[in-house]
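Have a look at this one.
== chain A ==
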Amino acid sequence: MTPDLIYGLTGIAVFAIGLVGALCAQDRLRRVLALKLCSVGAGFVLVVAAWRTPPADPDPVPHALVITGIVVMISATAVALALIRRLQTLEAEDDDG
Partner candidate 1 sequence: MTDAATLFDLLLAGSVIALAIASLTVRDMFAAIVLFVIFGLLSALAWVRLSAPDVALAEAAIGTGVTGALLLKTLHHLRYVTGKLGEGQARDLTPIATVPAGVIWANAAFCGMITLGLALAFLGAPQAGPGFDSLVAEAMPASGVDHPVTAVLLNFRAYDTLMEVVVLLAAVIAVWQIERGLSDAPAPALGEVWQGFARLTLPAIVVVGTYLLWKGSEAPGGAFQGGAVLAAVGLLLLLSRIYVPRPAHRGLARWAFVLGTGAFAGVALLVSGGGRVAFEYPAQHAYSLILLIEGLVTISIAVTLAALFHGREPVAAPAPEGRNDT
Partner candidate 2 sequence: MPDLITFISAALIAAGAVFFIAGTVGLLRFPDTYCRLHALTKADGLGLALIALGIALTASSFGEVFRIALIWFFVAVASATGGHLIATHARRVDRAEGKEGS
């Protein structure tokens, strides 16, 4: 049981949970949350790929990739949330007549 095995499987599990959530959740906000879980799961796998048994330093390239991924994810999340806010406002207007 080494950390890379434990956290690698954790990452895959988190990705799977996110995937199920993104496909099956009905609340819009929760779907965004589920996609975010997917990205964290992918981050786990990449960070594990960079890991080397302690005295050795980890591989910096996947680390840089994950940081890039985090920033891209927040951009996507921000746009998705803005769309949700807009959509909800339009629907509320329709309901109010």
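How these were chosen: all candidates are chains of the complex that A comes from, given by their letters.
We take it that a contact is a pair of C-beta atoms (placed from the backbone, for glycine too) under 8 Å apart; a residue touches a chain by one contact, two chains touch by 3 or more; residues count from 1.
Not measured: the values here are computed from a predicted model.
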Check: Touching chain A in this complex is which of the candidates 1 or 2?
Finding: 1
Checklist line | Contacting residues of chain A [partner candidate 1, same complex] | finding: 1, 3-4, 6-10, 12-21, 23-30, 32-34, 36-37, 39-40, 43-45, 47-54, 56-68, 70-79, 81-86, 88-94
